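Working notes for the structure below.
Of the protein chains in this complex, one is absent; all others appear in place.
Chain IDs A, B and C follow the sequence of writing; residue 1 opens each chain.
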Amino acid sequence: MSSIFGNKIKVSIFGQSHSQAIGVTIDGLPAGIKIDFDELQAFLSRRAPGNNEFSTPRKEADMPEFVSGLVDKTTCGAPLTALIFNKNQNSSDYKNIMDIPRPSHADYTAQVKFGGFQDVAGGGHFSGRLTAPLCIAGGIAKQILKQQGIEVFSHISSIKDVKDDEIDKVNPDLALLTKTVNKPFPVINDIQGEKMKETIILAKNNLDSVGGTVECIVTGVNAGIGEPNFDGLENRISSIIFGIPAVKGIEFGNGFDSTLLYGSENNDEYYYDNEKIVTKTNNCGGILGGISNGMPISFKVAFKPTPSIAKEQNSVSFKDKKNTKLVVKGRHDPCIVLRAVPCVEAAAAIAILDLI
Amino acid sequence: MSSIFGNKIKVSIFGQSHSQAIGVTIDGLPAGIKIDFDELQAFLSRRAPGNNEFSTPRKEADMPEFVSGLVDKTTCGAPLTALIFNKNQNSSDYKNIMDIPRPSHADYTAQVKFGGFQDVAGGGHFSGRLTAPLCIAGGIAKQILKQQGIEVFSHISSIKDVKDDEIDKVNPDLALLTKTVNKPFPVINDIQGEKMKETIILAKNNLDSVGGTVECIVTGVNAGIGEPNFDGLENRISSIIFGIPAVKGIEFGNGFDSTLLYGSENNDEYYYDNEKIVTKTNNCGGILGGISNGMPISFKVAFKPTPSIAKEQNSVSFKDKKNTKLVVKGRHDPCIVLRAVPCVEAAAAIAILDLI
Amino acid sequence: MSSIFGNKIKVSIFGQSHSQAIGVTIDGLPAGIKIDFDELQAFLSRRAPGNNEFSTPRKEADMPEFVSGLVDKTTCGAPLTALIFNKNQNSSDYKNIMDIPRPSHADYTAQVKFGGFQDVAGGGHFSGRLTAPLCIAGGIAKQILKQQGIEVFSHISSIKDVKDDEIDKVNPDLALLTKTVNKPFPVINDIQGEKMKETIILAKNNLDSVGGTVECIVTGVNAGIGEPNFDGLENRISSIIFGIPAVKGIEFGNGFDSTLLYGSENNDEYYYDNEKIVTKTNNCGGILGGISNGMPISFKVAFKPTPSIAKEQNSVSFKDKKNTKLVVKGRHDPCIVLRAVPCVEAAAAIAILDLI
Partner (left out) sequence: MSSIFGNKIKVSIFGQSHSQAIGVTIDGLPAGIKIDFDELQAFLSRRAPGNNEFSTPRKEADMPEFVSGLVDKTTCGAPLTALIFNKNQNSSDYKNIMDIPRPSHADYTAQVKFGGFQDVAGGGHFSGRLTAPLCIAGGIAKQILKQQGIEVFSHISSIKDVKDDEIDKVNPDLALLTKTVNKPFPVINDIQGEKMKETIILAKNNLDSVGGTVECIVTGVNAGIGEPNFDGLENRISSIIFGIPAVKGIEFGNGFDSTLLYGSENNDEYYYDNEKIVTKTNNCGGILGGISNGMPISFKVAFKPTPSIAKEQNSVSFKDKKNTKLVVKGRHDPCIVLRAVPCVEAAAAIAILDLI
């Protein structure tokens, strides 16, 4: 079930970086959902490359074509399939990957798993390009959730050692978050944003790359969503988030930092806010026992630095069975965190919609 | 599918802390596996409470009874079911939880989800006690993996701010690890271990609790295990690990720390070690594109401090619909990290066996 | 997923005919369902052997013990597990099956699949005894469905060439059906029932066996239940029904007979009965496009004659690698159709509850 996610709503991703098309099928959407295509396109453009100096110059219009599942732009209960036809690929850039695997890419593992039959061009099915169909599904999931009062926001939380301000996990400022996610460089604190940009440009100029973290918050989820044990919110969200390339870690609430606190500091005490039971702090990230407690759901994701760097690296030649040098060609993002922000939102929206 | 994990091998956990029995059914085990019950019992005793001053004095023999799936202690291809009958419970300790939820426990979320019908005694199905059947399944999975040359080791990586030495991710010392996991307090560096114990005792004496991290390494996994996208090693391991109570984060390889490095620092360069392709570093934790690269698989898990503390806390009364104070009765681990170590191994073993 | 059925509600069957226990875990039941244990026991006794001359004299109390999932006889949201401990087995009867497979039993296929490690005693996991846990789950499912106005009835439709009256598929007589299912020999027409009994006794006296069909009707299912394509009512019901041993065919509505009609004869025309849309005939068995149309759901199941017969048969010896003769020892039902009637109800109830 490697490329299919979900129980009630199944999201099936297909395509390779340079195949004729990439796309997604969503099975199980309720009928009667009118899709706002302008809003969807606006969401998709947040991950599209080629908009600025921080991402690959490869231009992708990323205009999906919907071939099934809709009548008059409204879901009809049948599986919804959307395609993005690939253009502007330059497969010749990737010829030597077949022989010399790029460090920290999936080239070698794909070679072993698929016995040399894998599509190497552009990373094939492992490409970050496959996050485009994920964002189509996620953008639709976001619209459905929004109708239920649920919103999903992400921002760049850090680039290397430069940190953005944190989202208030107890009382997130929706206006601020809405503004933040729509910035070309989605940070709360623009001064820190400028430092991040400098960090990225410095890496780029050094033929190198950097990583960072993305913080995500989901507001408006009622208490009682999720399941105990293996289908809890944390299980399901982490399960889809690790489907985004370059993710190496995830933490909910204050996550790894909670290990530094005493129980009395980390526990989120309850009180009545009028009729509603809320907590004073939100160290648990809105999740207890896998189930939402009505507070905002909060998590943070670690993205490793882009493995594609222009610097010469050591690798091996399968053919010659000996060590060799590799210079990765093609143009790559010196930092994929910027474009990963909407992907994190998309993944979270899909996971939560599937559980509701 | 909340209490069932796995695709090829399905592990189904059942029971509540104070129900007549807890147990596990494993569906899909190959036939003909002879189970070493002494080894299994030794593994289970690593998580059993009551062995020392750092865990709850509730004594659990945790001797599983196997009621199906075996002929002459050997798997027969039918689902294997093992039970642990509960004894020594004191349900009266939990009466007021029904009305006053313990902060950072699942009491409130269970109340909302199950409408007051949930079993509150001892945490019900959310109890850490449910990790006993997980360890039965995991202990069997470990035995099967070991026959294939795969071993799983975990140790306490930190308690609060006290850190153990790290496992060498490139060339782990199997003899050292074997010795470590079998220590009553499983750390590599016993001096640090003593400091950890002091930290725990201090918390306990303050009617408080602490958390920590567990590091896990899996050796002997060939390259090519795992799937792209949503069924990769990271997706599957995280999906089961978050089924262990109190887990709030997971990271693979150098995880969140990778975000602080340049790509040129973080990339794991390949070279031939005789005929075998290996990497100089193992920052990716043995996983690229969701698939093993033949290096040890490495990850770290964050456990929050035990939410059950003896200190008075603020909470609410459902019945009275107002704020109130709560003193949690019963005896609880001041730190569950110690007992979580074999649970992490069990979960990893199950996830990996399911993917092989 | 061989021994687990269901999507929303997962029924996991475990045990072998002669293992320490057989049982079932039901994951996903709503919390707050009070189980009527007397009614459940009455249902289970309908499939229990030893009640009459038509079934094996092996006595089974079949009193399930519930070890988890309940608080005060009411579901608590955690997986419900029930066990039946096996007694009164005589495994020595089965020793030669290990070498000489019984014709039309699963002995040979199990030998190939499980490489000689399978549990042969009493048919192991393939035994009809495993329908007891299916009936526990089904009996509970029936109680939940009944609270929603849905009832499931089955009767012996034929034994060899002796046929019972058919259920009226358009306006089934609930009082008649209730009476029928509770008869020791559940047929509508008792005269035909007597002929069936004679047929069974004749076969038994000839050291032979007979088969037959079971008709099932489900009343009170609203229109709109089921899914298109692969998760329709027919797909799901057939999928679980073929989990009952000895089933070789299933047909919905008028099934195979529909192939003998013209479309104009077979089509079920709609009309308004007051405010409700109903059909004049019910040849489709209440299912169109996999989805219920509000009419009773109707299907018929074919059970082959019991393969265990006392007559000498030809078979092979694995050990000697040559042809040999076999006389099956042990006491067996000369006709399993009688005891299969509640199993069909149980399976239907589980499949429908899972889809609702």
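In the analysis below, a residue touches a chain if its C-beta (ideal position, glycine included) is under 8 Å from a C-beta of that chain, and two chains touch if they have at least 3 such contacts.
Only a predicted model underlies this, so the values are computations on that prediction, with no experimental measurement involved.
Q: Touching the left-out chain: which of A:F14, A:Y108 or A:F153?
A: Result: among the candidates, A:F14 touches the missing chain.
Q: Can you say which of C:T81, C:T180 or C:S209 touches the chain missing from this structure?
A: Selected residue, touching the omitted chain: C:S209.
Q: Over the whole complex, note the residues of chain B touching the chain we left out.
A: With respect to the unshown chain, the touching residues of chain B are 7, 77-78, 228.
Q: Contact with the hidden chain only, please: which chain C residues?
A: With respect to the unshown chain, the touching residues of chain C are 1-5, 7, 13, 101, 103-106, 108-110, 112-113, 125-126, 130, 158, 160-161, 203, 206, 208-213, 223-224, 226-232, 234-236, 238-240, 242-243, 245, 247-256, 258-272, 275, 277, 279-280, 283-285, 288-294, 302-309, 311, 313-316, 321-323.
Q: Just the residue numbers, please: which parts of chain A touch the chain that's not shown?
A: 1-4, 10, 12-16, 19-23, 25, 27-28, 31-32, 65-71, 74-81, 83, 85, 110, 113-119, 124-125
In this text, only the chains that are shown with their structure count from here on.
Q: Mind checking the centre-to-centre distance between chain A and chain C? Centres are C-alpha means, answer in whole Å.
A: About 47 Å separates the centre of chain A from that of chain C.
Q: Between chain B and chain C, what distance separates the C-alpha centroids? Give it in angstrom.
A: The answer is 39 Å.
Q: Approximately how many whole Å separate the CA-defined centres of chain A and chain B?
A: 27
Q: Indicate the residues of chain C shared as contacts by at least two other chains.
A: 77-78
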